[in-house]
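The complex appears here minus one protein chain, its other protein chains still in place.
For subunit A:
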Amino acid sequence: MRGFSNEIILKRTLTLSDFTLRYHKRGITALQVIKAPSVSNVPVLLSGDNYGYFVMWDLVTKRPITHIEIEGNSHIIAFWWVETTNVLYILSKDSMLRIFELDSSTQLSIDLVRKLSQANKTDHLQWTKIYEMPINTLNFANFIIEAEVKPTKDNKSYRLVCCHTDDSETIDIYQIIEDSTFKLKRPFNNINFPRFLKQQNFLGISKDSKFGIIMRFAKLNDVIFLGYENGFVVGFKITFDEGLQRDIAELVHVSNDHYPNPILDMCVSGDELYSCSTDDFITKYKIPVNLQLETKYLRDDALLIKCPSSLRVSEPSKVHLPLKNIGHIDKVKDDYLVVSSWSGMTIVYNMRTSEVEQTFVKSKNNLVVSDSSMGDLTNGSGSNTESSSKSHNYKVGAMTCLESFDVQSDGLRLGQLRRIKALAKCNWCLIGYEDGTIKLNKI
């Protein structure tokens, strides 16, 4: 009965999208809204697809600003934009992490020629690949990159957190130093939280149980979270250890609410971490910003992990949703939770009123065709059948949100300002579908 009423709710709140961005020919795999002051004074959208296309979008004109085509057209898994240094990291399925820089020289020359027209500043932006390195992409996990707090002009340093080269249950932390060339250090190799937790007999996990691969990384302030395939979420930060005289991973958060289901996505908002899985709820943890200094630690120096002895499994607050298999999650403002399920449905959920306010779906037509000459034996009657077993909707490849923002009106022409305001005054949910379209939906 409950499923039935859910369906009605979702149907009732079905909303048409406001704009569709078309450029990708293949399924969208990653989306991110970033601030790139050198490109535009409004947030821009980055998108990647499973054919190696990466596009930077102007959300005001709804047009691509610039794009990258990854060699070998390999599936883009995730990317990360480092705002302070104008550098973009793209991880793709050919197990490569590529680093691109927005070409500032062309930017400069254009600026000189056309001082006045800001709109044209983005005309000939180009990406230059400055570095690439192999990384384990056996699972589909993203990665975390953070720039050193104060990058100098000729010496930038980044910390990269990603899966370990061959054990996808564990992670590596690299330090990438960009000076005249690139230098790579690996201060942490193969940090194995599962082993640590098992050793410490945390939660009474049996020694032979598997955590499975790392599904997702997330970062909140200086805490990095790992979502495991068995539903565990582990949060740690890098601290300097007096005893070892070196950096060490300090465990600050452990939770297992989705056990045994895999963590499919995590997002952070304020000091809260949200995580989702195949079940019909999401969990919310409040992460205390300032952890009181612990004195007693459980530690394993071989693994380079320590953990306050007072650490307990965090008590979550669960938010139940009318959807299962939630693959993507994001949060807008204080009240709205936006989630997308494997069924291709995206809902905007008001946590205050516990109501579904909007539903976005991109449905397929009834006639399903296959380009395989073999797979239709089950249906018997040739190729064109109305498939009931397969989902009727396009899958969501990536989803992200853009919160309303304030506009600095100085130096803008009125028309420009008006269009920017139209974008800025609303919250937006951006959904990338497997057919290559990105839908902009007003929340």
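Keep this in mind: a contact is a pair of C-beta atoms (placed from the backbone, for glycine too) under 8 Å apart; a residue touches a chain by one contact, two chains touch by 3 or more; residues count from 1.
Everything that follows uses one rule, which is that contacts and distances are computed from a predicted model.
The unshown chain of the complex is recorded in UniProt as "TEL2-interacting protein 1", chosen from "Ubiquinone biosynthesis protein", "Trm112p-domain-containing protein", "TFIIS N-terminal domain-containing protein" or "TEL2-interacting protein 1".
Only one of the listed residues, A:Y131, A:W342 or A:F405, touches the absent chain: A:W342. From the options A:S314, A:T346 or A:Q416, the residue with contact to the unseen chain in the full assembly is A:Q416.
Touch with the chain omitted from the figure is made, among A:S180, A:Q245 or A:N365, by A:N365.
In the full complex, subunit A touches the hidden chain at residues 16-17, 19-20, 22-23, 25, 60-63, 119, 138, 140, 212, 229, 261-262, 278, 327, 342, 362-367, 369, 371-374, 376, 381-384, 391, 395, 413-416, 418-419, 433, 435-437.
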